[in-house]
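One structure coming up, written as C-alpha cells, with questions to follow.
All protein chains but one are shown in place.
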Amino acid sequence: MKSTTVSLRTLPSSEARRKRLEEVRGITLSHTGKFTFDEATASSRNCENMIGVAQVPVGVAGPVRLTHPDGNTADYYLPLATTEGALVASVSRGCKAITESGGASVRSSLVGATRGPVFKVRSLAESARLEAYVADQFLRLKEIAEATSRHLKLKSVTSTGVGLYRYIRFVYDTKDAMGLNMVTIATDRVVRHIEEATETACVALSGNFCVDKKPSWQNMVNKRGRPVWAEAVLSKAVLSDVLKTDAVHVFDTWMAKCMIGSAISGSMGFNAQYANVVAALFIATGQDPAHVVEGSMGITTATIVNGDALHIGVYLPDLMIGTVGGGTGLATQREALSLLGIGGGDDGAHAERFAEIIGGAVLAGEVSLLSSLAEQTLSRSHEKLARGKII
Amino acid sequence: MKSTTVSLRTLPSSEARRKRLEEVRGITLSHTGKFTFDEATASSRNCENMIGVAQVPVGVAGPVRLTHPDGNTADYYLPLATTEGALVASVSRGCKAITESGGASVRSSLVGATRGPVFKVRSLAESARLEAYVADQFLRLKEIAEATSRHLKLKSVTSTGVGLYRYIRFVYDTKDAMGLNMVTIATDRVVRHIEEATETACVALSGNFCVDKKPSWQNMVNKRGRPVWAEAVLSKAVLSDVLKTDAVHVFDTWMAKCMIGSAISGSMGFNAQYANVVAALFIATGQDPAHVVEGSMGITTATIVNGDALHIGVYLPDLMIGTVGGGTGLATQREALSLLGIGGGDDGAHAERFAEIIGGAVLAGEVSLLSSLAEQTLSRSHEKLARGKII
Amino acid sequence: MKSTTVSLRTLPSSEARRKRLEEVRGITLSHTGKFTFDEATASSRNCENMIGVAQVPVGVAGPVRLTHPDGNTADYYLPLATTEGALVASVSRGCKAITESGGASVRSSLVGATRGPVFKVRSLAESARLEAYVADQFLRLKEIAEATSRHLKLKSVTSTGVGLYRYIRFVYDTKDAMGLNMVTIATDRVVRHIEEATETACVALSGNFCVDKKPSWQNMVNKRGRPVWAEAVLSKAVLSDVLKTDAVHVFDTWMAKCMIGSAISGSMGFNAQYANVVAALFIATGQDPAHVVEGSMGITTATIVNGDALHIGVYLPDLMIGTVGGGTGLATQREALSLLGIGGGDDGAHAERFAEIIGGAVLAGEVSLLSSLAEQTLSRSHEKLARGKII
Partner (left out) sequence: MKSTTVSLRTLPSSEARRKRLEEVRGITLSHTGKFTFDEATASSRNCENMIGVAQVPVGVAGPVRLTHPDGNTADYYLPLATTEGALVASVSRGCKAITESGGASVRSSLVGATRGPVFKVRSLAESARLEAYVADQFLRLKEIAEATSRHLKLKSVTSTGVGLYRYIRFVYDTKDAMGLNMVTIATDRVVRHIEEATETACVALSGNFCVDKKPSWQNMVNKRGRPVWAEAVLSKAVLSDVLKTDAVHVFDTWMAKCMIGSAISGSMGFNAQYANVVAALFIATGQDPAHVVEGSMGITTATIVNGDALHIGVYLPDLMIGTVGGGTGLATQREALSLLGIGGGDDGAHAERFAEIIGGAVLAGEVSLLSSLAEQTLSRSHEKLARGKII
C-alpha cells in the first residue's frame, strides 16, 4: 500500500511546507514561521523538511561565581531555555547562595567522545585474535582515524568479548566539538580497515557500547565526554538568609532523597534534578538535547563542615557538549554561547570551560531544590510562581 | 561577600534585560529577542527573567500511518524540533517504511504521574505503623488529594521502608496534563495530613521514589506516566526497496546492539535511539525536556516472521507527557500539537493519542537507524546530509 | 564423537563411584566418603551421582538478642558454615555489641516465592488480550494452582508485555518452605491452562521475570520471598568498649562505603557484607546457596542519634528461605535449624522467625565490619586470625 499523503520533501521552502500542511490539516502555523536564522544553512545542516521553529523561552539565571582550576574566577549569567515556570528562579536562588558563599570551585576532565562498534566473530579464538589485533595495531588505527579530520585524536581503545560478539570502544579527543559526527566517520574508516585486515565483519558501527543517549553504567563507571565536578561551602548565614534553611536539614533531605531514595529506586541519578538544568542549558546553547539523558546521571554529595556550614558537591560523569558544530551555529544559540563567553572553538578550552559552567549551574540547581525541599516551602512558594513545581 | 553584578530580576521586560546584558557583556542578543508569543503570559507561567527565545528548527517527518486500539487508523505528520541534521530525514524514512507496510499498531496504558515523598521515622515499629496507616486510610487520602484539583484522581499508593525512612509512592491520573505540578500540590496536602495524623515528619516531598527525571529501574519495572507500545511488520519488499536491507541483517544488528550491547554496557535503554525522537517531539510540543531522560528507557524487539519479513516493536515504559499545561500553551508549541490534532484537553484522550503517536514515531526512528546500521551505509549516507550522524 | 569415559550414573553407591574415580584419576577420596546422613534419602532427594560430602566447618556466633514484632525477645546462637577465618569472630563481636545494647528489633514480611513464565504472542492486540485474561481469571488460576499442593496459596499475578512477549509473575505463599519446586509445578499447571484457554504458547516456564538466583532490580524494587529488616541502637559505651570506635567514625565509613561507594560502582548491594553472613547461614541450615545472590542485595543505614549513639539498620528485600524441604532435612542441617529452634514446619511461623534471625545476624555482621573499617584496625587484627580478611 502506497501512502497517498502529500510529500513535503519536494517542496522548496519552509513556507511552502507550512502552507501545504495548513491546507491539508486545516490549521495555522503562523508562529512557527517566525524565525531569524538563515534558512538555507539550517535546512542543510540542522533540520530537513523544515517548517520553521519552536520558540523556547530563555531566561537568565545568576550570575554565579565560579573558580576554575587555573585559579581564575568569573561570574556567569546562565541562559536557560525552558517552559517550566520556577526553574530560572530556582537556579537563580542557588546562584545567589553560591556567589554569596564566595563562589563554587569547578573542575572537569576530558574523557572524550566514544563510539563502540560491534563485530561478529566465528569463535572465541577469533574473538581473542581480534582483541589482540586491535591492541597491537593501536598506532596504525590511530593514524587511520586521525586522517579523517585534523580536529580529532584517537586516545584509546578497549574491548570486551561476549559470545560471538566483540565490542570495541574508541575514545577520541574532539576539542571544542561534541564530535559524534566526526567520531562516527573516523570509526567507520577504522572499522573498514579492521574488517579487511582481520576478515571479521562489523555488525553495527554503534553497538550500544558507546553508549550514546541512553542511561548506562558503562558511562557512569568509565565516564564519557567531559566529566565535571563542582563544589561550594554554604555558610550558616547564607543557608539561613538566602535559602531559609540550615545545614542539618539540607543534609537530611539529601540523604533521604539523593542517597537512599535513589538506591531503593534503582536510579543512576543520585541527585535532585540535574536533568532540568542540563536540558535548559543544552537547548539554549544548541547542544543535542538527547544527550540530556547522559547528563542526568551523577552523584550529589553533602557534608556538614565546620559545625554549621554545608559542603555540597556535584559530579556529572558524562557530559557530551561542544561550542562548535551541531546546533551551536544557529543564531540564538550562538548568542547564548556568547553570553557565556565561549562561542566558537578554542582548541578545547571553550568546551572545557562550558563543562565547568554546566557543573556550576547544576550545583546551583541542587542547592536550591534541596533547600526548598528541606523547608517544605516547596508547594507553597511555587503556587505563586507556577503551581506546585519541584525544581 | 556580596555579588556586585547586576540584578536582572528587577528589570521590567525581556528587552530591558537583553539590553543590560548586551552592555555588561559586550555582546548582541538581537536574534534572541525575536519571538511572537505573549511575553506577559510566558514570563509568569513558563520562564522567569526572560530575555527572549531559543529558536529551535522544526522539521516535519512522515506521514506515518498508525492504527489505534479502537481500530481507527490515521496518518500523522510529526513535528520534530532538532538541530541535528539527518534526524528528520531518518525518521521520515522509517515512517515511509512503516506506512508502506500498512502502518503500525500502537497501544498505551495509563499508569499515571507519581510523587514519592519520604518520611523519617524513629523505629521499624513506627515505620510499620506508617505503612499500615497509609494503606488503611487510602480513601481518606484520596479525598484530600482530589480536593486540590478536579483534574486529578489518586489511583494507588505503595510504600517501602528502609531503615528510618519510609518512601510512599502516590500514583495519579491527571488526564491530559503531564500533571507534576498538580500532583505535587495534592501530595503536599496529603503529606501534611499524614504528618499530623501520625506525628511523623516528611523529609522531602520528592524522595526520588517518584522517580522524576532520572533513569531508574523503579520506573522501568513499575512504569510511570503513559507507557506505550508500537509494532509493525516490514515486508521483504519494503525492507529492500525503502530500507535497502533485509530482515536477517536488521535482526542481527538489533541483537548485537540493542540486546547484547546494552546488556554488556549496563544500559536501561535496550534500544537504538529513543531519546533522539522523544527529545525532538518533546521540544516541538512543549513537553518538559528533562523528561527525555525517562523516555530514553525501553526495549526494542525484532523478530523474523513469515520467513523474510520483520516484526519490530518498541516499548517505552515511562512517558511523562501532556497536551495542556506547561509549555503546551506557547504559540509555536500549540501549533505543533494542532498539527497532530491533539491540542488542548479531552478528558485524557488527547494525551493517550499523543502517547501512541510518540510510540509510532519512536518506532519509525528505530526502523530507520537499525536499517542504516545494518547496511553500513551509515557514514556514507550521512556525509551527504550531515557529516557522519548515527540517527 | 562418543565420550569413552566411565559412566558414574550406573554405579550403585557413592562408595562405588568414589572407587571408580579414585582408579580413573589416581586420587584418594577418603574424606569425601565420611558422612553420617542416610545415603538413600540424600541420593534421591538432594544429589544425584553422589560420591560423599564436602565437610564445611560450622562455627557458632552469638548469642544475639532479638526482639520479634510480637514483642518476644530471645537470644540466638548462630550456626555459620564457613571456611573463611575471621567471619565467626566478626559476627560474634557484632552480636555482642547488639546484645549489650539491648538487642535488635527485627521484622519481616511475606512477599512470597515467585515464578515468571513468558508467553509468545502474535501481536500487541493478542498481548493485551492475554493480559486481560490473566487479570480476569485470577480466581480460576488460583484454584488450579492451589489444587497442586495444600501448602501453597497463589497471592497475586502481575504482567508486563514487551514486543511479542508477555511476562507474568505469579506470587505464592509457600508457608515454611522456600517453595520453588511446588511453585514451579503449580505454575506449570496454570500455564497449561492459559495456553489452552488463550491459544498462546509459553516459551519458558521461567522467563527471568521471577527473578531466581540472579541479581535484579525487579526483586530489589518489588521484593521477593521474605524481606527482612533489623535495627539496633549502639550506645557510646558499646561503640567504645566492644567496637573500639565511635558513632561518627562508623557513620563516616558507612557513608563512604555503603552509600557513595556502592552508587559509584553501580551495585545493588548498598551494604558492607550481607553475602558473607547469608552464605554461612544458608549452607549451615540447608538453604539453596545460589539464593545467596538474592540475599546479597539490600541497604544498610546508619544514623547518629542522641548525639553519640548510632542507629544502624539493615534491609534485605529478597530472602528465599525455608525450614522444610530442600537441604533442610539433611542431618547436620537439621541440627543447625534445631539450634535456632525452628526445625520443621509451623504454618509459616518458622520461616518467618528464620527470616528475622537472618536479619539480626546480618545486622551483627554489618555492625562489626563497619566498626572494623572505621578503626582501620582491620588488617592488623586479622593478621592474627586469618591474614587480612575484611569481614
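Labels A, B and C are assigned to the chains in the order they are written; within every chain, residues are numbered from 1.
Everything below uses one rule, namely that a residue touches a chain if its C-beta (ideal position, glycine included) is under 8 Å from a C-beta of that chain, and two chains touch if they have at least 3 such contacts.
Since this is a predicted model, take the numbers as computed values, not measurements.
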{"item": "Selected from B:8, B:264 or B:277 as touching the chain missing from the view", "value": "B:264"}
{"item": "Residue touching the undisplayed chain, where the options are C:197, C:331 or C:349", "value": "C:331"}
{"item": "Sole residue of A:117, A:225 or A:313 that reaches the chain not shown, by the stated touch rule", "value": "A:313"}
{"item": "Residue among A:33, A:85, A:266 or A:365 touching the omitted chain", "value": "A:266"}
{"item": "Sole residue of C:200, C:296, C:323 or C:368 that reaches the chain not shown, by the stated touch rule", "value": "C:296"}
{"item": "For subunit B, the residues touching the chain missing from this view", "value": "217, 220-221, 259-260, 262-266, 268, 270, 299, 301"}
{"item": "Residues of subunit A (touch criterion as defined above) contacting the omitted chain", "value": "69, 105-107, 123-125, 127-128, 160-165, 217-218, 220-223, 229-231, 266, 299-301, 303, 311, 313, 315"}
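The rule is simple: only the chains that are shown with their structure count from here on.
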{"item": "Rounded Å distance, subunit B centre to subunit C centre (Cα mean)", "value": "38"}
{"item": "Whole-Å gap separating subunit A and subunit B, where each centre is the average of the chain's CA atoms", "value": "17"}
{"item": "Two or more partner chains touched - positions in subunit B", "value": "160, 162-163, 165, 217-218, 220-221, 266"}
